[in-house]
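A single protein chain has been omitted; all remaining protein chains appear in their positions.
Right after this comes chain A.
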Amino acid sequence: MASLLGRFCRKLVVPGSAHGSRMISTTACDSEAVKSLNLYSAINQALHIALETDPRSYVFGEDVGFGGVFRCTTGLAERFGKNRVFNTPLCEQGIVGFGIGLAAMGNRAVVEIQFADYIYPAFDQIVNEAAKFRYRSGNQFNCGGLTIRAPYGAVGHGGHYHSQSPEAFFCHVPGIKVVIPRSPREAKGLLLSSIRDPNPVVFFEPKWLYRQAVEEVPEHDYMIPLSQAEVIREGNDITLVGWGAQLTVMEQACLDAEKEGISCELIDLKTLLPWDKETVEASVKKTGRLLISHEAPVTGGFGAEISATILERCFLKLEAPVSRVCGLDTPFPLVFEPFYMPTKNKASSSSSLSSPLKKKHYLIMGLHVWCRYWMQSSPLLITSHSICFFR
């Protein structure tokens, strides 16, 4: 059913216009009753709708009863009762395992892990139980009704254990889906899709945006299809791929690059596993350059997977190596957070973005080859001087 939906929705998708994303709706409803909401309110609305539309859905986790530490679950316990929205003791492994069991009986369990940094005790349950349940039982059982929500990412002062981005660990596990929204409107649609998806989903919410991001969110029930990336900004010179809160940073980098005359195409991956390879491939074939950015440390981050796949598919169209502008290979630091984070300046000064070589500027093919070799072998010479030369 999900694939049917996907095929149907693909026809509706308008590859992102420069004015922002188009809303994709599965209902015929066109009435755009919208409300300006921040991220936690949008998620709250999605949870209200999910619980309302399915009487066998439950929301539980640490401190969700009074609304949760980020207010995402406010009003749920009052409206749906303590039998469906309840607090759990402080035991992530137990909570997720419990959710898997509940889902195995055909219910929808929406589990909250208070911070993604604490998801590791539950890692065994997610990887060894949730992801493999359908597979090892020959499709007799499944825990597709399981959705695990966790706030992830830097918040400015979180330190080691309130800022981590563990998405890469989960992208390595066939059997689960990993979904990361970038804004309130996306979050509501993606969360509803994740809850209703017949596979276990790990849903990471960028905690930086809980209050910071405000957007017009439609009030009705709508879903955004999973495994479909969205081009949120069209361009011709370079493709930028990211997800979650990092997209706001990359958008700034795009605007800065535009002032230098570089037109950037920005893609929001939305679902990291399974990810939409076709969209990114089509974009890179058009632009010839790729820059990936995420907060997690660069080594082994999900950017490596994207880089390897795009290299396989677009090798002959690439004009420069794939760039990854990511967090450093250190534990998430306390006072050094500004150094660690992949800021817009790091993105702007990355060699792929700071000097795109446009074909029309090459005088002869030989010069083209020589320039490319020169650019790649002497990175320190990439300065604004060279940009002027090649423009």
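Quick notes
One rule holds in what follows: a contact is a pair of C-beta atoms (placed from the backbone, for glycine too) under 8 Å apart; a residue touches a chain by one contact, two chains touch by 3 or more; residues count from 1.
The criterion applied here is as follows: contacts and distances are computed from a predicted model.
Its record in UniProt calls the unshown chain "Pyruvate dehydrogenase E1 component subunit alpha", which is the match among "Beta-hexosaminidase", "Pyruvate dehydrogenase E1 component subunit alpha", "YbaK/aminoacyl-tRNA synthetase-associated domain-containing protein" or "Chromatin accessibility complex protein 1".
Shown as candidates are A:G75, A:G101 or A:P333; the residue that touches the absent chain is A:P333.
Across the entire complex, the residue among A:N87, A:N236, A:S263 or A:T309 in touch with the chain not shown is A:N87.
Touching the omitted chain from chain A are residues 62-63, 65-66, 69, 87-91, 93-94, 117-118, 120-121, 156-162, 291, 298, 323-325, 328-331, 333-336, 339-340, 342, 346-347, 349-352, 379-380, 382.
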